[in-house]
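As you look at this complex, bear in mind that one protein chain is not there, while each of the others sits in place.
Chains: A and B, in written order; residue numbering restarts at 1 for each.
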Amino acid sequence: MGVPRYLGVKAFNLMLVLLGVLLLTAILFGATGLSDKILRAIISEEVRGYRAQLSQQKGLTPEEINHLVEEYKKNLEIEYGLDKPWYVRLPDMIRRIVILDLGTSKHMTSFTGSNQIRDIIVERVPYTVMLMTTAVLIVFAIGLGFGTWLSTKVGSLWDRGLSFFASISYATPTWWLALLLILIFSYYLDILPYGGLLSPNPPKEFLPRLLDMMYHAILPIMTLVLALSGSAIYIYRSILVSTATEDFVTVARAKGLPENLVLRRYIIRPSLHPILTNLVLGLAGSLTGAILTETVFNWPGMGRLYYEAILNIDEPLILALTYVFTLIYVAARFILEILYIVVDPRVTVE
Amino acid sequence: MVKNILEVKDLYLYYKTYKGIVQAVDGISFNIPEGQTLGIVGESGCGKSSTANTIIRLLPKNTYKYEGSIKLDGEEITTIPMDEFRRTIRWRKVAMVFQGAMNSLNPVLKVGFQVAEPLIVHLGMDKNEALDRAKQVFEKIGLTPAFLDRYPHELSGGMRQRIVIAMAMIMNPQLLILDEPTSALDVSIQAQIMNLLKSLKKEYNLSMIFITHDIALASDISDLLAVMYAGEIVEYGPIEEVLLNPQHPYAQKLIASIPRLREDKEPEFLPGNPPGLINPPKGCRFASRCPYRFEKCSEAPGLVWINGNHYVKCHLYSEGK
Partner (left out) sequence: MSVTRSGWQIYISSLVGKAGLILLIFMVVASIYVLATYPLDYGIRVWSNPKSWADNPITVPPTWVDFFTGRDLVTHHITITTTSKGTETIAGLKFKVYELDYDLEEDGFPTYLMIKIYNVSMYSERGVYFVINFTRPDGDEIRLITFAEVPPPNSDLPYIAFSKNEKIIFLSKERSVGFSLLTYINTKYNLNYTIDKLNEINYNKVLFGVPTEEGGDVIWKPLKGVYKINVYMLGEDKDKIAMLKAVFGGESYGFLGTDDNGRDLAQGLLFGFPVALAIGFFTSIVTTAIGASLGIISGYKGGRVDEIIQRISDVVYNFPFLPIIILIVFIISRMPGFPRLLAIFGAIVALGWPGLTILIRSMVLSLKQSQFIEAAKAIGASDRRIMFKHIFPNLAPFIFAQMIFFTPGAILAEAALSFLGLGDPNIPTWGQIIEESFRAGAALNGWWWWVLPPGLLIMLAAITFVFIALGLEPIVNPKLQER
């Protein structure tokens, strides 16, 4: 299988995932009657505006206004497809989401005041990406560093201690750890802010503002690093250990290669495939996991937005965010597939 | 008389597991004259591979006892510090083809590079020059130079095996250890590889250790034969002598078990299992399966030299019998 064909197949599968999510959400919204409810709310909002506009005009009797409003409402219902059952509307609904025509939010506005969902989400993306990428890269460095070190010490006290630590870290809810760290560092030690993006009166200049933001990012990043490192070290260690038992590593040693070269070229290099899988999926996973961390720290990213959308029962926003999260996830998976081709000559034949 | 390229004397390798101490190599001695091939045969788990690994000093992490003398071309190599051993002995003087050679190649590196790599590392050769040399070896071994740019998964088992041999030959080693080099191959490919090895032996006057469980295969290429049983060499000598006139009961049984054409004799088989290498019996390790067992067998037998270069480890031949 050639590279284009391989990527084509993978892209197709990922498109199926995207479609699956859309189908699932559309059916959930449709079958539970939520979709009808949302559309009715939108229509009644528009009708109210129209009525107000008509009553401004002179020379219209109340009956005429009522008639016009009724007509307008009927047209809107047809336009939005409320005259048809939800499963007939479904394809159009999916089409609109796919082209990111995400509609307007019921309750929320962007920082600039727009109630267009697209605007609301787009301005939040950088904050999430910034926070999560930093955290995941730190976790990756720690995980690979310690993982490599421990992979040379299989069965040692350190190694056994790690598997215990990894179990604990797996069992610790990140969002709870966040609260714990707030308690320690914000309440008792009072050295780090408990949340938010900036101080109440943030500096205006770029550099101090950035530093203020970084100061606020310390606790969330610390939380993520603490929560994810244990498993990361364990996973990278296990990957490297399983490669280290391969015959070709013994051969490399027999060839008289220095130990650091053996480690680099014969243990880490062939392990890059699963290592990358963990890195990229970890990144994608923590972007979606941001929902919890950002909520606790009131970090104005997509995750916190999702939480607020749930609190405000803002269906269109929830739907749109679910789609965007899936899109990010799928994009990450696709990037992963491309990286596989770079690091592992075997993938295109499997 | 030809000089010995390898002299092994009282070599031990024990390692620790949670079940106990494994006596993988238990005081073995043998010599290999230059240009000759020693076949080591024995059942699986008798310490054949451990012997090979000990010579190239690939010791397990949990090594408990590593003792004895290994002289390579007259030089004692067990006392060389590890780093120097790696730089001066491994692959420059002793190269090895491993058991399960299918997995001996790094899947993410091109095979040409893997073959050429020791030249780059040990001789500081530049990559292109090293690949050129690899190409020459490829040609010798019957591989198209185009394969240099292939990845292992793109090649068949036989091809991979040739590449592994090319890799072992790249530094012109004084000693080549082959650990079950053909056991995973089809019989026809096996024959090709054996022929290749024989021609290399002849052309380079190569000294080899050929490890196999297949005594017939060993006889095809070896000049000397060592029969291993439970961590010990129970009989060692020139191949003709050992094959035609085996002394040790185990060697006799082993050789008798080879099926032969044009002979009415049915191949014999050996009842029972070899003892484990953890806590082996105190006396002769073969005693429990030996038809000629007598009282003395509860003591460990010493080496009994039959003639010049042929010994057996059995009380049947000791003087006090």
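Quick notes on this one:
The rule is simple: a residue touches a chain if its C-beta (ideal position, glycine included) is under 8 Å from a C-beta of that chain, and two chains touch if they have at least 3 such contacts.
Predicted model only: the values in this text are computed from it and were never measured.
Taking the complete complex into account, the chain left out of view touches A. Per the touch definition above, the residue from A:Y127, A:Y194, A:Y266 or A:Y340 contacting the chain not shown is A:Y194.
If you put the missing chain back, the residues of chain A touching it would be 13-14, 16-17, 20-21, 24-25, 28-29, 32, 34, 163-164, 167-168, 170-173, 175-177, 179-180, 182-183, 186-188, 194, 284-285, 288-289, 291-292, 295-296, 306-307, 310-311, 313, 318-319, 321-322, 325-326, 328-330, 333.
In this text, only the chains that are shown with their structure count from here on.
One simple way to say how far apart two chains are is to compare their mean CA positions; for chain A and chain B this gives 56 Å. Every residue of chain A that touches chain B in the complex is listed here, in rising order: 246-248, 250-258, 261, 265-266, 269-270, 272, 343-346, 349.
Listing the residues of chain B that touch chain A in their complex gives 56, 58, 86-87, 89-92, 95-96, 98-101, 103-109, 117-118, 121-122, 151, 153-154, 164, 167.
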